[in-house]
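Taking it in order: structure first as structure tokens, then the write-up.
A single protein chain has been omitted from the complex, and every remaining protein chain is retained in its original position.
Take a look at chain A:
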Amino acid sequence: MALAIRRTSDILCAARWLIRRDCRVLSTLPEKAEISQEVVVRRPAGRRPIANEAVLESRHIYPEFLPDPNPDWRNSLREKLERADMLKRRSQIDIPEFYVGSILAVTISDPHAQTKTTRFVGICIERKGCGLRAEFTLRNVVDHQGVEVRYDLYDPTIQKIQVLRLEKRLDEKLLYLRDALPEYSTFPFDMDPEILPEGTPVPINPVQVKLKPRPWLEKWERQELKGVSNIEEHLKGKDRIRRELRKTPWEKYDLMKQYRKTIPIEDQSEIWAEVHNQLQQLQLSRKKMARKRTFTAPKPQLG
């Protein structure tokens, strides 16, 4: 009997571990996880704090609300104040949901420009930073010249952030676009926004870019990129050998490393309990406003 219970608990643990590995920014506190292994036989429904899936989904939509996992940089009071400031800023300006690979148009007030505003359109190639220091980088090719602009997400000089095309790419960062052919990062400034029907998941664009011949800015062949098609053409035998030697296939089994890189689910549910309601309300009020605007402004009839 005892053996049977043991075995079932083992299987459950393995299944839970697999599920946990699948989530990108989730992990559990290790001591609590060990406790749950013993309890799980009696109450398989779970002793983990009930985390609403929809609430936890917001970690993808608002990643900057999660603090940096480095314990040296954690400060609960500062994080709380920063979250309050971020919500205040979000009540003033619509910061939409976007991902690396989405095409954005950012309008900033610019004292150097003649019209006092500058609009830049580009593909988001990187998004990083936590709290008020969250930033993103846009890239475009203007007049055959690659241009990149980095923006702070909570910069008060930003007047408008518009998502022209909401989509994801195959990789977490698109820095390889700097070494790719220019047509992959060329977007017209007068692009029309593409509106997705409500409720559809964010589409993933499976486009694979072609890199220019070497020299490259980074050793792309070692980064296991999915969005590059012709990386093998440019490699020599020595590059392949070095790539094999530098591989770290054990890292995906390194639970401690993953734990240090992520915010545990218990901490996350606390944060989301604090901000999720307000974020939802903000989103709803924006939707209402948008609907009102479409109803009240009829198209002017010419002639």
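In this text, contacts are C-beta pairs under 8 Å (C-beta built on N, C-alpha and C of every residue); 3 or more make two chains touch, one makes a residue touch a chain; residues count from 1.
FYI, contacts and distances are computed from a predicted model.
Chemist: Using the UniProt record as the reference, specify the protein name of the hidden chain from among "Chromosome transmission fidelity protein 18 homolog", "Large ribosomal subunit protein uL14m", "WD40-repeat-containing domain protein" or "Mitochondrial import inner membrane translocase subunit".
Modeler: Matching the unshown chain against "Chromosome transmission fidelity protein 18 homolog", "Large ribosomal subunit protein uL14m", "WD40-repeat-containing domain protein" or "Mitochondrial import inner membrane translocase subunit" yields "Large ribosomal subunit protein uL14m".
Chemist: Looking at A:68, A:94 or A:148, which residue reaches the missing chain?
Modeler: Once the missing chain is taken into account, the touching residue is A:148.
Chemist: For a quick check of understanding: of A:54, A:93, A:113 or A:273, which residue touches the chain that isn't displayed?
Modeler: Of the listed residues, the one touching the omitted chain is A:113.
Chemist: So that we can see where the missing chain sits, which residues of chain A does it touch?
Modeler: Touch set of chain A with respect to the missing chain: 108, 110-113, 118, 120, 135, 142-152, 155, 157, 178, 217-218, 241-242, 245-246.
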